[in-house]
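A single protein chain has been omitted from the complex, and every remaining protein chain is retained in its original position.
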Amino acid sequence: MNGQFDFLVVGDDEPSLAAAAAAAKAGARIALLFSAERKKRAAAASPAIANFVWRRLDLQDYDLTLEPVSARITLLKEGAPVATYASARETSDALAQSGSPDHLLWRDFLDEMTALAPPPPYAPAGYANSCPPNIKAFAALLSDPAKLERAARVFGTSSDLLGDYFADERLRAHLSAHALAPGGWGDKEAGSARALMEFADPDAWRVRASGRDVALRAVLEQVCQDAGVETTHKKPVEALVNGKFAHVAFDDDEKIKVRHLFFATPSAAQQWGVGSGSGNARGALGQGAHAEFTVRFKLSDGAEPPLGDPGAIFQIIDDKSDIQAARDAAIQGRLCDRLPVEFEFSGKGEVIARSAYFPAAFYEDGEWRGWTGQDRQAAASIIKERLSSRMPGFASLIRRAETELSAPPAGASPFAECGRVIVQPHRHNAISAAVRLIDQVMAGDD
Amino acid sequence: MIFPAEDFFTDAPRPTPLFSAVASQSDANLWTTVNGWTAARVYSSVSGEYETAKSGAALADLGPLARYSVRGAQAAEFLGRVTTAPAVSLHVGESARGLMLNDAGYVIDLAEVSRLSDDLFLLTLPAPHARHIALASRGMKVEANDISADVAALGVFGPQTAGVLSAAGLKSVNEMTAASGVLRGVETAARPIQFGAMPGMELIFPKEEALTIWERIMRRGAGAPIGLDALEVLRLEAGVPRPGLDFMPAGKAGAEPRTPEELGLAHLAPLDKGWFNGRRALRELAGKPRRRLRAFAIDAEEASPGAAVFCDGKALGRVTSCAWSPARKRVIALADMDAASAGNIYEISAPDQSGGRLAASRLETVESALAKAFAGEQGDAQRLATDFRR
Partner (left out) sequence: MTNPLDGNDENKGGHRIEGGIDAVVIGAGADGLAASAYLGKAGLRTVLVGAGPEIGGRIAAREIAPGVQGVDGEHLITILDPDVIAELDLYRHGVEFAARRLDTTYFFESGEVLRFDGDLTQAALLNLEDDSDREALEAFMGDVLETAAFLRPVFAGGGYAGPGGNHQRQLEKVVNQAPPEMAARVQRYLYATAEDVLRARFDDEQLRTLLLAEASFRSASPPHEPFSFMSLLRRYAGEAAGLQGAAAYPKGGTVSVIDALRRAAQAAKVDVRAATPVKSILIEGDRVAGVTLADGGQLRSSIVIAAIDAQQAFQDMIGPEMIDIGLQRILTTRRPEISTARMQIILKGVAQDEATRRNMMRRLVYAPPPEALTKAFIDARAGRVPERVIVEAMFPAALDEGAALDKRQVMSVMAHPLPFDEAPDDERREAIRSVILDSIEIFAAGFAGRIEVDDLRLASDEAAAARASAGAYAAKPDVMQQWALAAAVTKGARISGFYFCGPEAQIGAGLSCASGRAAAKAALRAYKKGAA
């Protein structure tokens, strides 16, 4: 691999692959950087593929069938689980059946979130170090109270929005958990309402490859290959900007020139020590950043999913105050005692459990320090306890547990001095958002 | 009241209380969904059903519409706020049409309000608006409950309406006021309604009794069912815009909002009567329409929505809905036009892609006549300054 590229896409998750393939199919020259230690493992559910992405990537030519996850379910500390479904009618009926006073509001809620969802043009596109000035949009915003009002709602707090909408505390807790936990947000943080709007987008409903024989990731890799994306596993050591290009040097002294470095997800960025520059900055070591920690539990037979539903995405929280409390703990650099945990059954006798409410670094005795083996053990054991609290006997079924930490590495990032880095913040509809973002950047280049 | 064209819940529609009754009458077996309820498009034939409404009594299952009971000390003020209907000045038994507007004065939906007693009203809407109603009742002494799923509703249209009412045991009723009666122990209410601008009556009874009442009416041979497609012709003849088709409700994603005036419904939102939500913004917009919804009669057997409308040779709008009118022997259409599109010669692009054009002419409908009369009345500037609220 050498020469000049339009993008160096860093990461091997579905959004990165989809963005790389879409840009390559649109005529861009793309280099794709995989991390050195890739493991083959059962895939967790991924965000849905919007129709336009499906068409862009010609996915009909590949052997791929996607199935939506069956439900989003929250296991609160008390009372029955709360569930919402891809079908608005099914959700509304389920809410009515559980006696929720808010079942009639569900369709209005989805409608309103959809109307609010398109990101306003003045929203930062996720540029870590550079941001195209769009002062006109800001000016227009100031001149129109209706636009300002909308912006204030989009950039308001999820807690205010839900509190204003629903009377049912359990439904509010459920929506907070599913909308905010994947990104590690707090429900009282400014801007958290946006997660709620995105979460209501049909493209944010997660899917799995049917039968799970052909993983979505494998298909997307094939698409990338067919589209002429060049891939590498080399380790970048430095990236410096010179004019309109970044010069990226690898550990074997090879160099390439790229217009932009593109991270389709904040966790891809975080692994290289790059922050997203949004309010929920990940990457930087220290206060305000957070880490995602995943445990894959291999189970012996007989694990029974809650509600007998192996196809759902589950969230564990005790009540709705847990969400902000967990975010606060992560910001302060400590473990949370009532950790929100998301889990799903992978279909291969595995439970994949994760939480984005871990600190990126720990604050102890007035000092910040990185993760240690002990921290990983403590984190895994909290997650195990949380699962056991909702699935009695779970602990006894565990045969093996593998952990995976998405936290900034020690030492300086090779991209620290590079100004041409684009990072997509955490998005529920990460695949379609990544394709839209790379399109937007390409359009800006022309 | 009319049916909305867009349905939020398209999957797994549920039967209305009258479903099994109307289903037994359906030869065509052609169904659609409205607000998540099953609704019949055609029972026998569009023309036959249309004829029944013109000469006999047509029975429409109005179960899919959204209904709210509104009670409390401030029920009238609440309805006066949330709709443009003159709820405060309604006497017991009276009904009125209105619109639901957002703060900016744009149309969210059509509405109909009936006063059933001093502090009990019935609000009927093409589609449910739970959120808007919850917000509007905040801070007011009022309780608004969605009763759509609890009652059966039967609309009766046509010259023989009185016969149906008497079959339902409501002899004493006149066609201007609501009434209630007991038929074999079943409490039944009747109230005057308008489908679009077409007057009719609506019978409301507990859903458990839906079949009893229906059978009694059918046994007397008092009427025949009418489906959505025939109702659509009647609606177009009356010139009433249909939400989701002729305009997008304000607040929907991507909606280009419309003022009452732009929809030809200024008479439903008078600026000089009681206050309603959005009125003050509407006052600023009044007299400055950007678009006009206009009714046309087209000299053709068929036309299609989306067709361009030419005014003195210039394309200045497009057809939003249309249907063959058996009465006029023409296609009648509503079209969303540039506000400055008054001309002499109107043409509509032909549906066959040939590039040909069909001759059309402006059509006076019940609704446009009302708007015209209202505009004349509005010219009387004296009236504008005489409103006192408290």
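The chains carry the letters A and B, assigned in the order they are written, with residues numbered from 1 in each.
What we mean here is this: contacts are C-beta pairs under 8 Å (C-beta built on N, C-alpha and C of every residue); 3 or more make two chains touch, one makes a residue touch a chain.
All of these numbers come straight from a predicted model, not from anything done at the bench.
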Taking the entire complex into account, which one of A:Q332, A:T372 or A:S396 touches the absent chain? A:Q332
Sole contact to the chain not displayed, among A:A140, A:V241, A:L335 or A:I398: A:A140
Which parts of chain A face the unshown chain closely enough to count as touching? 122-124, 131-136, 138-140, 142-145, 148-149, 151-152, 155-156, 160, 163-164, 188-191, 277-279, 281, 284, 286-288, 324-325, 328, 331-333, 363, 366
For chain B, residues in touch with the removed chain: 74, 77-78, 80-82, 102-103, 132, 135-136, 138-140, 271-272, 275, 277-281, 283-284, 385, 387-390
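Here is the rule we go by: only the chains that are shown with their structure count from here on.
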Nearest whole angstrom, what separates the Cα centre of chain A from the Cα centre of chain B? 45
Enumerate the contact residues on chain A facing chain B in the complex. 87-90, 92, 104-105, 107-109, 111-112, 114-115, 117-118, 146, 165
Given the complex, residues on chain B that touch chain A span 8-9, 11-12, 36, 104, 128-132, 134, 146, 251-255
